[in-house]
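All protein chains but one are shown in place.
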Amino acid sequence: MPVTIKAHIAYRFYAPTDFLLQMEAAAIPEQILSGPGLTSTQSEHFARIAGQDTIGERIWLRVNGDFTADYTITAEVQRTLADISTLGALQPHKLPGETVHYLFDSRFCPGDRFHSFVEAEFGDAKGGARIAAIRDWVAGNFTYEPGSSVATTTALDSFVERRGVCRDYAHVVVTMARASGIPARYVSCYAPGVDPQDFHAVAEVFLADSDAPDGTGSWHIIDATDMADPAKTVKIGVGRDAAEVSFLTSYGFAEMLDKQIEVIG
Amino acid sequence: MPVTIKAHIAYRFYAPTDFLLQMEAAAIPEQILSGPGLTSTQSEHFARIAGQDTIGERIWLRVNGDFTADYTITAEVQRTLADISTLGALQPHKLPGETVHYLFDSRFCPGDRFHSFVEAEFGDAKGGARIAAIRDWVAGNFTYEPGSSVATTTALDSFVERRGVCRDYAHVVVTMARASGIPARYVSCYAPGVDPQDFHAVAEVFLADSDAPDGTGSWHIIDATDMADPAKTVKIGVGRDAAEVSFLTSYGFAEMLDKQIEVIG
Amino acid sequence: MPVTIKAHIAYRFYAPTDFLLQMEAAAIPEQILSGPGLTSTQSEHFARIAGQDTIGERIWLRVNGDFTADYTITAEVQRTLADISTLGALQPHKLPGETVHYLFDSRFCPGDRFHSFVEAEFGDAKGGARIAAIRDWVAGNFTYEPGSSVATTTALDSFVERRGVCRDYAHVVVTMARASGIPARYVSCYAPGVDPQDFHAVAEVFLADSDAPDGTGSWHIIDATDMADPAKTVKIGVGRDAAEVSFLTSYGFAEMLDKQIEVIG
Partner (left out) sequence: MPVTIKAHIAYRFYAPTDFLLQMEAAAIPEQILSGPGLTSTQSEHFARIAGQDTIGERIWLRVNGDFTADYTITAEVQRTLADISTLGALQPHKLPGETVHYLFDSRFCPGDRFHSFVEAEFGDAKGGARIAAIRDWVAGNFTYEPGSSVATTTALDSFVERRGVCRDYAHVVVTMARASGIPARYVSCYAPGVDPQDFHAVAEVFLADSDAPDGTGSWHIIDATDMADPAKTVKIGVGRDAAEVSFLTSYGFAEMLDKQIEVIG
């Protein structure tokens, strides 16, 4: 069943300002895209660069004055879903090279602070069972509270205060996965069911394709907010955490005038 | 003039443990390597993967019991040095795609907290002049104090306490460069003159090859500790910060028994 | 010249809730009060307790539903003002016992992190000259920016981000004074000239009454925002920092409906 996305943003810049825009669904095998795509107001500069891990694209723009972007797309998601609790984790030394840097800590995900916690709380569970336990723990202990976090809120802050929005839920899952020696990244996305409708974010973890600790592995979506169905989640981009996949990162002052997201599926 | 490096580390593991080792000089055009290289005790597993930005290599090892590694190499450094204060910064939208993620904040380098500071302190200086001002400010305001920082110390901590070791100096420079819209990364390295002799770390920033804000660009080493000569600094690897280029990252308990570094040049 | 104060607050409580109210000018020798004082809506409980250092009073209230308080007073301030830059600091061991706890760090004022900074930045200046240098440094390096801080912002956060409101300016001065071995406390107050009009906060430091490091000492108001004239500042209460002298501290959810402050003098 297709997912239909309509997104509209409007910003004002008071001086010629460079910014990165990343709001298009990624053209990757697991999601077939069709539709008009992105249209935006005139800009002094417009150049595409590959997104992290070549998933999706970022666009460099340079604008002075008002800027609006409209994005309309239909995505057919063809993602293999698994019962993650039955999957093993690959031993670290069996991890594909390109997943290794997702073991490392990042701006909002200080896994180094959580080794004791994850061992104490989830010590018996390994691999996918560990991830399922982390997801359930966050889902069970956190309150989804719009406005409760700010741009500098880390997973440590969220962990202590037990609340946040999708960004914070994803950060905590990523952090605890890394503290468990499991590669984890942050995925910005669109998904039906997000309430209130907005850009969404989930975690993604790299697990073995079976219960064996060697062999091949794959990335799996984890949404501790329980708001998004992985079968209908449309990825925009990935990164170590929110510091790397904002939908708009401005190198100068940017005033948001409007943001409207509609996702149906 | 060649730089001669001898490094020895010894660790003890009390259970079969995976760890990443990154202590070899990187085989890159700017440094010609000769000599015996790395020898280590028997391990259950030994596999090389590419380092970040394909600079250097990381080695996955799996060891139970005692482990020693010895590394001996001679490096001829052929690095083009520039007076960075004369160089411009590329406009963000002119940056090569592969440098863009070095604008983003990382575990130990929260550039988002430093926008006000860098504008207030260095507002008039742009590009390479900004970087030179940052380097001079750190060199002038910090005290090099072995033991004053721990593994979780961030650039924000170091900034407030005005002290640290090479790792902390590099983190502060990286953070302030990013807060200035200039890509910056962390470089682990060997260098003569480091006192006491040890692995060293410096920052690297990406600046325009001229004073024009477009055109091509290059990475330049910045060492605010003033201990290492860029003409004799031998790179091991790069990353967003120390979280990504430790010489040894263990996924389980590791006891350091010995570390001896000798760099002559 | 008298200072005339009118303050109005309105809150809503959704269950019987205890809260502390501290919005009356303190009845202390340095300010002569006249006028109707405080009136408030009916409450289940109303009891006065002494404020910190017996400066002013706190009122315990217990309310369910809507609560309003109106306070009208005229204060004649008779405070001895001094050119603090000419005063010495008392040696710690000469400090009166009741000032000693203002040397210790508190929730928002971690002086222990600032020893290096104050020595490096203000090392030559001692006593009142040190305080004057701290005040000028904060005044010169900070931007007054309503909305830039939150309830959990510490002096360390403000120091890094170089901005805040009166609460944050006071916290930074208090912190740097304590890091310099000078007792410092936080004063909530009313003052003409605060823009926009609101409750105000300043720092207070304990200095020698002369340039000698022994003898007697006194508290002196320091306002690094430069908005309030110490000769017209009407004290409400004092504490280690804002955690101890909020105008309203609720033990349960409290919704602010209105707050209007008018101070003329």
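Each chain carries a letter (A, B and C) given by its place in the written order, and its residues are counted from 1.
Simple rule for what comes next: a contact is a pair of C-beta atoms (placed from the backbone, for glycine too) under 8 Å apart; a residue touches a chain by one contact, two chains touch by 3 or more.
In this text the structure is predicted, and so the values were computed from the model without any measurement.
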Shown chains that the omitted chain touches within the full complex: A, C
Contact partner of the left-out chain, one of A:10, A:33, A:125 or A:156: A:156
Contact residue for the chain not shown (choose from C:31, C:106 or C:188): C:106
On subunit A, residues whose C-beta touches the chain left out of the figure: 113-114, 116-117, 120, 141, 143, 156, 159-163
Positions on subunit C contacted by the hidden chain, ascending: 18, 20, 45, 47, 49-50, 52, 58, 60-62, 91-93, 95, 97, 100-101, 103-107, 109-110, 112-113, 151-152, 181, 239-240, 243-244, 249, 251
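As a working rule, only the chains that are shown with their structure count from here on.
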Approximate Å spacing (C-alpha centroids) for the pair subunit A, subunit C: 43
Junction residues of subunit C, two or more chains touched: none
